[in-house]
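Every protein chain but one is kept in place in this view of the complex.
Chain nomenclature is as follows: A, B, C, D and E, assigned in order of appearance, with residue numbering initiated at 1 for each chain independently.
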Amino acid sequence: MQNRPEKLINDGIRLDGRGPDEIRPIKIEAGVLNRADGSCYIEWGGNKVLAAVYGPREAHPRHLQDSRKAIIKYRYNMASFSVEDRKRPGPDRRSVEISKVSRDALAPVLMLEYFPRSSIDIFVEILQADAGTRTTGITAASVALADAGIPMKNLVSAISVGKADGEVILDLIREEDNYGEADMPVAMITETGDITLLQMDGRITGEEFIKALNFAKKGCESVYKLQRRSLIEKYEKSCSD
Amino acid sequence: MQNRPEKLINDGIRLDGRGPDEIRPIKIEAGVLNRADGSCYIEWGGNKVLAAVYGPREAHPRHLQDSRKAIIKYRYNMASFSVEDRKRPGPDRRSVEISKVSRDALAPVLMLEYFPRSSIDIFVEILQADAGTRTTGITAASVALADAGIPMKNLVSAISVGKADGEVILDLIREEDNYGEADMPVAMITETGDITLLQMDGRITGEEFIKALNFAKKGCESVYKLQRRSLIEKYEKSCSD
Amino acid sequence: MQNRPEKLINDGIRLDGRGPDEIRPIKIEAGVLNRADGSCYIEWGGNKVLAAVYGPREAHPRHLQDSRKAIIKYRYNMASFSVEDRKRPGPDRRSVEISKVSRDALAPVLMLEYFPRSSIDIFVEILQADAGTRTTGITAASVALADAGIPMKNLVSAISVGKADGEVILDLIREEDNYGEADMPVAMITETGDITLLQMDGRITGEEFIKALNFAKKGCESVYKLQRRSLIEKYEKSCSD
Amino acid sequence: MSEDILSEVRRDYIYRLIKNGDRIGGRKADEYRDVSVEKGIIVRAEGSARVKIGNTDVLAGIKAQIGEPFLDTPDKGVIITNAELVPLASPSFEAGPPDENGVELARVVDKGIRGSHAIELEKLCLDAGSKVWIIFIDIHILDHDGNLIDASALASMAALTNTTLPYIRYEVGEEDEALLIKDTPIATTCADIGGEIVFDPCLDEENASNIELTVTTNANGDISGIQKRGTGKIPFEDISQIVDSSRRLAGELRKKL
Amino acid sequence: MSEDILSEVRRDYIYRLIKNGDRIGGRKADEYRDVSVEKGIIVRAEGSARVKIGNTDVLAGIKAQIGEPFLDTPDKGVIITNAELVPLASPSFEAGPPDENGVELARVVDKGIRGSHAIELEKLCLDAGSKVWIIFIDIHILDHDGNLIDASALASMAALTNTTLPYIRYEVGEEDEALLIKDTPIATTCADIGGEIVFDPCLDEENASNIELTVTTNANGDISGIQKRGTGKIPFEDISQIVDSSRRLAGELRKKL
Partner (left out) sequence: MSEDILSEVRRDYIYRLIKNGDRIGGRKADEYRDVSVEKGIIVRAEGSARVKIGNTDVLAGIKAQIGEPFLDTPDKGVIITNAELVPLASPSFEAGPPDENGVELARVVDKGIRGSHAIELEKLCLDAGSKVWIIFIDIHILDHDGNLIDASALASMAALTNTTLPYIRYEVGEEDEALLIKDTPIATTCADIGGEIVFDPCLDEENASNIELTVTTNANGDISGIQKRGTGKIPFEDISQIVDSSRRLAGELRKKL
């Protein structure tokens, strides 16, 4: 429906006024839901994402149980009204893949062997989408896991990098995602520098790839600080309640 | 396809010649099927409805079992050829809702705690439809439950009331349902006056609502007599066999 | 899309040059897959069919287990690209029926009582289709069962007969199947003369039926020899490895 | 467990009866239970019929719609046959989309009608390539005491002979027209019980048998469908005699239409 | 097991409280928890609203599309209401297509709006028989602490009053237009707990009750929807008083729109 803007980047300035390696405004709030064991709400640019964690609880159906460790379930779900053209409810191939890679992005930091036969269930709802929903989801899920008190070695932070109008850019918006040349979501354990999610759609040169990866690292570091701060605020608030 | 008749009610006389609070001819026969534990066939105006009951039998899959009482399953199903525009086989949202409220309409009279871990399965097939199929189904299911020898405190009787051409009417036909202002199915335990199903679609005033409710009560009383008679006939027949 | 050839049979000669009771070239190879317990690949005219057998292995889900004997699962599946108009992946009514009758065609020769609570799983993939895929599949599955070392009383051999341009013919090709008058797949235990699959689509006289049945018997005898030879070749090859 | 034992006892009983040349209800090997055909009972359908064979009870309804033809047969109407083995009819039927038994039942009935050319599909074409009659044959099993295929096929044919195409409702003609029926395929089913062939098996007999053969024959004796079912095998030489009996019994059933 | 005991203890507690004329949180029998309505929070949607009733949290979004009308109402637009009881909102919700509770929730909200004629479907027709607005009301439950129907119905109405039809995006007009709302149906739900009627039951109260009644009333006091839920029964004579209370409470909730 919408037409492609003539230029996505103008003299190094992007459509929303950012430079190539700047991130959008991000607001993270931990512990926003009552029913869930842990939760997190993030507004990240035009994205509005809610994550909830239930567990560790008995895994069911029983044949899914692992006698040596907890299993993780991860469900990435877009609300029907989160995108311009209404999304039909229910999983599609894209959300199945995103759920899988997001689950694997969080697995490395979870002490799963503490909870045999259990399930740690992570639900991510995309209420409004503006590019980078899977990385926003992982970022929110990581905070929600901490909020639920699930034993973790570290937080996982995630952000998208990519390429538009020939330039490597950090934290794509919708237009850059739709009309740009490449999109590369990355999740990291910032403290150790380990990568837990890496995907790339589109086409880039080897050099651009390295540059993008470094942008992502820098971005994840910023995200990590906001995640930590949200947990501190939650803790302080719960103490003062 | 069909056009709305100019008037649904003419000088207090409805399209099929009835007055506002008259019910259609009803024929109830208990024990019409061989395989089922209990059954009932009803012709109610243009409705032809068959109900069968199986159970109490072991509830399966096992995770549905309740260790304190029997569960009830209720499946309302329209035959493809029961309506003018062929109905696709299988449940739709309407039949899912009707099955739920019908099940709950019968629950109050069943001694479920007698049969822990069991299931009482009720199947209602609408072979021909002419408005009021859910109430016909509940009425038939109630007789089929008695025919199956399931311990019951009472029979449940059901009928639809509503509003057409500005008048409150009892036991709607298809045209009144399609082109009228409101449809209100009601199920009752006639002997105690307790209501076990109450729904209303459409729009009515508070006064009309009270009037409709009283019509329904009167209607249910008539239905109750026919239900009892069908069971007596079945009993007499089985004695003389 | 394609048009019907003016004549399917010309002076007793069929479109591919065969006489009425001749079979197409058939190549059978046993033991072609590594992962499966037994397997077989057949090229039969324009058909390319792969069969694999797994088992006896524990039947699951558990409620399918039979405490007295093994169950057989049979899945006939057409690859999307096996036919001119792409087939949507997944079972349709035709493949459900074929799977059922094929399973029953093999059941008589299997010593199922040797393996209580087990499952013998047969998977048949039609990679390219040119009429007679179900009989090619049964023929391949029979060899794959033997290759898997499943105890069998006999091999089952299968072939299609039918009628086109008024003549009874053996081993139909696609055009004869599409535009002919009748198609009759038959499976037999050649050594005993017992029939284990018999279906007929179309219309034939009683006399034609008897003639077709005799054609089928003759055809199955030829197929049986090729099945045996493929197993001998496999055995010799495995000895020389 | 007790159910298993019970069914084994029942199987043995049936088996011994038949071995002695006897049958439940005293029937002969090639004798059908009472057959009744009641047409036109569903006014909402374009055609309908209820068939009872003994305690087996089947209702078939015909609905007609206007729709597009298949791409490869632009000048032909469409027949779609569907069977609902609703759980009301038997404790062994489950709710949900048709399982393999339901699919097979519908397909055997469908192929018998189609093979016989009972309905001229060309006559169902209103506008080649764009507008044809789509005829739905919906089979609803009400009570299952064996031999569902014969009852379903008979109910379907009876319903078709009772069908009027609603030209007026669909605004494609000025008069409704009866559906033209050119042949009357009849399915007859036999079961092999311990080597004996009995026709019209009741449910207990079906459970005691591991092989059934359905043969559909036409008014002139042609065959328009065969289906072997079950995990058993049939001796080659038995087939032609079964077909002959099927043809004769179909002749009797045909009179009920 | 421990969960069973816990829930029984909780039920008993609720029951005793209410028998003593008391309620969790000190509410009166006909008193709602805090209700907040926040509109227009999803810019991607044509309309949206988030409603909190106590800890219950529901988001409704409206999407509009151009499509074909139903065959039997060629001159009317279409409303489709759908509820997602996503597992994020409650440990008792499971992923997958809506179960009977989700279906009932959506249908009760839908019928309340439809019955009230809040939206004139004729006004949604762009070209009779071929082109109408299809309005999707999507209800997304975020946090479940009971009384989902009232929260969902309120969120849906609030979102509709906040909806602008995207004429420009669909190239069917030169200006976007606010959706015209002609009435404001409000659903109010009560539960019977040990014979006492309490409105706006929280989740623990719902679990202690086996009967709920939802009544949807309009600005002028008319009723545009009733739904009894649960396995219990309601004395005939109680009904009219419940309807009166519903009407009064709806008046208060309506002010939040």
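Here is the rule we go by: a contact is a pair of C-beta atoms (placed from the backbone, for glycine too) under 8 Å apart; a residue touches a chain by one contact, two chains touch by 3 or more.
Keep in mind that what you see is a predicted model, and the values were worked out from it rather than measured.
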Visible chains in contact with the missing one: A, C
Which of A:L15, A:M152 or A:I195 sits in contact with the chain that's absent? A:I195
Residues from chain A at the interface with the omitted partner, ascending: 1, 93-94, 96-97, 99-101, 104, 107-108, 182, 184, 188-189, 192-206, 209-210, 213, 217
Footprint of the hidden chain on chain C, which residues? 1, 33-36, 46, 48, 50-52, 54, 57, 75, 77, 79-86, 89-90, 121, 123-125, 127-129
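Everything below uses one rule, namely that only the chains that are shown with their structure count from here on.
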Name the chain whose C-alpha centroid is most distant from the C-alpha centroid of chain A. D
Take the average of all CA coordinates in chain A, do the same for chain D, and state the distance between these two points in whole angstrom. 57
